[in-house]
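As you look at this complex, bear in mind that one protein chain is not there, while each of the others sits in place.
After this line comes chain A, so read on.
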Amino acid sequence: MSLDAKIPQGPLAEKWSKHKFNLKLVNPSNKRKYDVIVVGTGLAGASAAASLAELGYNVKSFCFQDSPRRAHSIAAQGGINAAKNYQNDGDSVYRLFYDTIKGGDYRAREGNVYRLAEVSVNIIDQCVAQGVPFAREYGGLLDNRSFGGSQVSRTFYARGQTGQQLLLGAYSALNRQIHLGKVKMYTRTEMLDVVVIDGHAKGIITRNLKTGEIETHAGHAVLLATGGYGNVFYLSTNAIGSNVTAAWRAHKRGAYFANPCYTQIHPTCIPVTGDHQSKLTLMSESLRNDGRVWAPKTVEIAQKLQKKEISASDVKEEDRDYFLERKYPSFGNLVPRDVASRNAKEMSDEGKGVGTTGLAVYLDFAEAIQRLGEDTVRAKYGNLFDMYLQITDENPYKQPMRIYPAVHYTMGGLWVDYNLSTNVPGLYAMGECNFSDHGANRLGASALMQGLSDGYFVIPYTLGDYLATIGPKPVDKNHPAFEKTKQDVIAYNNKLLALKGTKTVVEYHRELGHIMWEYCGMARTEEGLTKAKAMIKELKADFWKNAIVTGENEEVNAALERAGRVADFIELGELMVTDALNRRESCGGHFRLESQTEEGEALRDDDNFAFVSAWEFTGENQEEVLHKEELIFENVKLTQRSYK
């Protein structure tokens, strides 16, 4: 199958407007004849479900949590970008587009990214109209702050809880449509398969997590908004429940998985303390507006700090290396995430890390507290400082935070065209679960922007074109494909439930995480990746022999849920490694040690790798087949990224 991204012709700034005009429409009285399935209720899913219901479609919305409000978008801290230029500091749609393309290390589509920047301004308007309480200045207008990879202040925020406020806005819009009867909401319901009929997605199979019942749902289109796969690393900033299962099962039914090796390691997270840890906690990138990142200049001082013989405040100013400010004077502490993470790792690798493990650097607010006063710092970052104190038992007002990179976001995901359609007609992917807009590295405060862009402003247009094409004839729920797919799911679950071995599913998950972090994390090599691939194959075989899955299907069964998700993560892990092996260049979050500049920055190979890798599933335990979508740059010049 050839991959057609369907990017509209014409000048960059006119692509989306022209495309919107060219898309077919469904007339208002016909819209109620269509059923649309939306899986996931985070920013992308909730906004899409609400917007499509407002237009008149019948929407079925699904989430595995006990309420749509608990989707993991809720945990996004720092903010949302928009090219409003309210600060009069030189921002524009083109600049946001440019920053995003460059930040993604020239591995994203120009057309998609420009559209994202273009609709970013509408998102802020929409959210304010819903009653989202963004931070404001004393004059009553909206406040902004800066995020990495940009030299303007374009990030809108609601203290350190921006994701929460945006999600509750989308949740409120969704609630209104539930109230009006246009959305039927299914909570504690997990999607386990896609029903494909004559090559088109026509429904899903779900498990009711309260009763265990395996149910079928039919629709004219299936929209996945099921988030990222960072939990493949076991430890990440994702919620415990965040998983790849919906996307992965769709992949196994024919949807290509794109750029799986592009993962984002966020530089400022609370370091790992022990084996017991179940997740890692992010300290928002916004902290880098005022916090200064440093490590001791010498290994000797670092060792004293590690052994707690001295504390951070004992280290004299001249013995501190503010390494980001030193190496990147233009962007300083606000370099993009991949650059900041690699530098923190480098410091630790050189023995200059701090904390008992030596796997940490400092994020210091002493200067900001002196400049602004403790009250101002508290007003800006209070909830983050409290979180840090709760977890570490250390007061960040008095001593610098210890931070270290952790898995945070996945740029890869289901391959979609400009219309957010996967290669399976009728199957769409939105938000983090698609691969579309961030290239090889996502800039801070752009995930919320993309989720809401896809849900509020893209899918309501592009889905209509498909629906108008297929027509409103009801989906035949008696088609044998529904029963067949349902039986497949039941058989798979029974296979899991039959596992009565000796090792818990969590142990397998942790082991997978170790392999992924060690060999497919911040630095990757041919040798390491090859080794990892063999290890994952072994792990998979062992899982299907020795795992323990307790309980039965016909009840609440967290063990069964987790087992299905971990089994999928293991398969995805192997594909990530395959993809990382195949991409013999460094770009953004994908850093191959064999491909770096003299200064240790990611060295791309544009001649050979300026493409999207889209992988096709060909059968259990078979090698996946690679399809390439060439990336065409008509507006920006590909250069070595520099933040100096």
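Just so it is clear, a residue touches a chain if its C-beta (ideal position, glycine included) is under 8 Å from a C-beta of that chain, and two chains touch if they have at least 3 such contacts; residues count from 1.
Here, contacts and distances are computed from a predicted model.
A.B. asks: Name the omitted chain as UniProt records it, choosing among "Simple sugar transport system permease protein", "Spermidine/putrescine import ATP-binding protein PotA", "Cytochrome bd-I ubiquinol oxidase subunit 2" or "Succinate dehydrogenase/fumarate reductase iron-sulfur subunit".
C.D. replies: "Succinate dehydrogenase/fumarate reductase iron-sulfur subunit"
A.B. asks: Using the touch definition up top, pick the residue from A:25, A:240, A:310 or A:541 that touches the left-out chain.
C.D. replies: A:240
A.B. asks: Please pick, from A:86, A:106, A:294 or A:569, the residue that touches the omitted chain in the full complex.
C.D. replies: Of all options in A:86, A:106, A:294 or A:569, contact with the hidden chain holds for A:86.
A.B. asks: Among A:135, A:197, A:299 or A:539, exactly one should touch the missing chain; which is it?
C.D. replies: The one listed residue touching the chain not shown is A:135.
A.B. asks: Spell out, residue by residue, where the missing chain touches chain A.
C.D. replies: So the residues of chain A touching the unseen chain are 47, 50-51, 54, 56, 65-70, 72, 74-75, 84, 86, 122, 124-131, 133-142, 158-159, 161, 164-165, 168, 171-173, 175-176, 178-181, 185, 187-188, 210, 239-241, 273-274, 276-279, 281-282, 386-387, 390-391, 393, 456-457, 460, 500, 502, 504, 506-507, 548, 550-551, 555-556, 558-559.
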